[in-house]
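What you see is the complex with one protein chain gone and the rest in place.
For clarity, chains are labelled A and B in written order, and residue numbers in each chain start from 1.
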Amino acid sequence: MKKLAIYTLAAALCGSALYAVSAVDKAAEQAKEAAAAPAEAAAKEPLVCFESRKGASEITQKEVKPGLPNVKCSPTTGAALWYGDPYEGTVPMGKMPQMANLPEGQAVVRPRTEKLNLVAMCATACHNGVVPPGFPKHKKPVPIPTMEGMLPEVKDFQHGRGAIWCLDCHHATKRDKLVDHYGDPSISFDQPQLLCGKCHGDKLRDWRDGIHGKRIGEFASTGKKRWFTCTECHNPHNVQDGERNRGFAQLQPEPAPQLPKGMKDARHEKLHPIPH
Amino acid sequence: MKQLTRFAADYVGYVLKGGTKFYAWMGSLAVLMIGMMYVFYLQNTEGLIVTGMTSQIHDGLYFANLVFLVGVAAGAVTIVFPAYVYHHEGMHKVAVLGEMLAITAVIMVMMFVFAHMGRPDRLWHMIPPWGIYSFSSMLGWDVLVLNGYLFLNLVCGFYYLWVKYTGGQVNKKWFMPLVYIAIVWALSIHTVTAFLISTMPARPMWFHSMMPIRFISTAFAAGPALIILIFMIVRNNTKFWVDDSAIKLLATIVTWCLGIALFLTMSEVVVELYARTEHANGLYYLMFGLHGLTNLVPWFWSAVVLMVGAFILFLMPRFRNDMKLLPIPCVMAFAGIWIEKGMGLIVPGFIPTPIGEVTEYYPSFVEWLLTLGIWAFGFFILTILLKGAIGILQGEIKYGAAK
Partner (left out) sequence: MTPNETPQACPAQEQPAGCPVPPASADPAACAPKTSRRDFLKAGGTLSLSSLMGAGALMAQSDDAHAAAEWAEHFQKNYRLMTDKEKDEARLRLEKRYSAEYGKKVTVDTTGPQPGVLMGYALNIRKCIGCRRCVHACVEENNQSRGKRPGEKIEWIQVLRMERGEFSKERMNQGYPEGLGIQVGGNAYTPAGQVLEGQYHYNPETVPEKDANYMPIACMQCEKPPCVKVCPVRTTYREGDGVVVIDYNWCIGCRMCMGACPYWARRFNVANPVLPKEEMNPVTHYLGNRPRMRGVVEKCHWCLQRSRHGRYPACVEVCPVGARKFGNLLDPNSEVSLVLARKNVFRLKAELNTFPKFFYFYD
């Protein structure tokens, strides 16, 4: 009797072990499949969404853990719609004047130099530290045909209403840097606020306090946040943009809400027929 | 106890007997009720998506009928009050019929509550000790007063019938106080229903203190108008005779309550449209349409025509005194108030939404069928209740008679 019991127990153990193995295999297979599917999709076309504005920072979608993407993109506009991981690709912002009270490492930014590596090329090809021939001796704006050919938007420069031009912000010899008007130490493209704040002081103050601009992450005043810098939301070459004068480039909106039951269209919204 | 079982048996036995006409009537009502049950099932499996209601206009036909029928229930007091307070001879004879109508109307109201709710399976959440009763909610109060009114009418009505059945005497010591309470209570049900919608500043169309008196005046026009029609039917189809004096008194009540209701509507229109603030948008939508959307305009103007027409006809002695013509203005008044208080009051309260979105409401087939089914159910129980009551009043059901 005892023997029988032992055999049974052994058999049961073997059975359960076998079952467990097969289950594990199955799970592994499933996991492989699951991993393969998005990998394939990713291989075809990595989903990249732009963040605040088109042409500035971008994020590539990937999984931070199974079923949890770092970001969700809008199928309509390609804009980032949801952040799973607000700190992806960020580095500490570094020391900022009058922001010393921020706890170390709690303020991070997403560097843009990688995105702006076109500028690096400029710096090696033409603006390589040597003042080019025919460089203007005064500070008055002059047309530069080479630059206008490459960047048509500078012809219709929408910033400062004619009072400023390229060299007021861009460094004369180090083209991957911005100018700091006080002494030579130049400003990185990752810290445009240091330059912008020189004119827009009130905005810089509000930005420092978090009531201008955008921050994501933890909302507590001591929490860890990713700070968006000036140029991530504003295009410095196009802040006025004609008559709108709102500081932002126009972009495609996300889809309108669903029409409620019984409504065929929303044309009535455009009518204002009531005598007032 | 033996008497009581006897009463029940006699009552049921009497009510179930009837001619072909009776069975045809009850049968066709039953068909509608089966339809009602089917769409109610649909509503509670599919959800309210089968109705025309949306997040913008989330109270529709059901709520409109609910509000209207509370009025009908309250309207029964137009019989009870003259009967017991003014000792009106003709009315006293038929007072119990008014109570039967009140019972029916309240039951219908409760069915419309069920139809309206998103989760009728959770109704017990309102009822202590299992649920929570909220004293700050007007809906809570409404449920309380409606149930109270149902209870009062059941007690008063059936006690009276019971006394008639056994051939005893009414114990005035507690019966009369209960009747007086029921009279005041009738006012309370409609007042609270008015408060239900008039205490929401979010809905400027409803947010004024005229709402309760408007509710009561329309209720005391629509209720007795229906009662007159019922009395006519009873008079012509049963052996029970309703006195002309009772009908005439009811006609007078209808006339003047209708007049007051029209006056109040006119006051509202003038006050709202003279200044024409944004708060008048709902009324403006109702009367003329808004942003080119005019779905309710025909409803409103037909209600106006019906009510004004009925009022004029009621004022003409030729119609008022002719028992053959009287039903015409009664039907007009009843239909006019049904529109004015239902679709004409509830729906435009949601148009535009508090943040200005203008949408329209189209009741779906499911809603119409469910509404029709509840009305059919109402007529079904009203027929039963009236038949039983008349049988007792006529002495056809009597203790010891049917051995």
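We adopt the following convention: contacts are C-beta pairs under 8 Å (C-beta built on N, C-alpha and C of every residue); 3 or more make two chains touch, one makes a residue touch a chain.
Keep in mind the model is a prediction, meaning the values are calculated, not measured.
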Legend entry - Interface partners of the hidden chain - shown chains only, full complex considered: A, B
Inset, instruction - Quick one: say which of B:Gln3, B:Ser28 or B:Ser134 touches the chain that got left out. - result: B:Ser134
Legend entry - Residues belonging to chain A that touch the chain removed from view: 23, 27, 51-53, 64-68, 72, 74, 79-87, 206, 209-224, 228, 233, 243-244, 246-248, 250-262, 266, 269-270, 272, 275-276
Legend entry - Chain not shown, touching residues in chain B: 44, 46-49, 51, 53-56, 58-59, 116-123, 125-126, 131-134, 136-140, 143, 196-197, 199-203, 278, 281, 349-350, 352-357
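By our rule, only the chains that are shown with their structure count from here on.
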Inset, instruction - Return the distance between the CA-based centres of chain A and chain B, expressed in whole Å. - result: 62
Legend entry - Interfacial residue positions of chain A with respect to chain B in the complex: 260-263, 267-269, 271-276
Inset, instruction - Using the touch rule from the top, collect the residues of chain B that touch chain A in their complex. - result: 49, 52-57, 276, 284, 290-293, 358-362
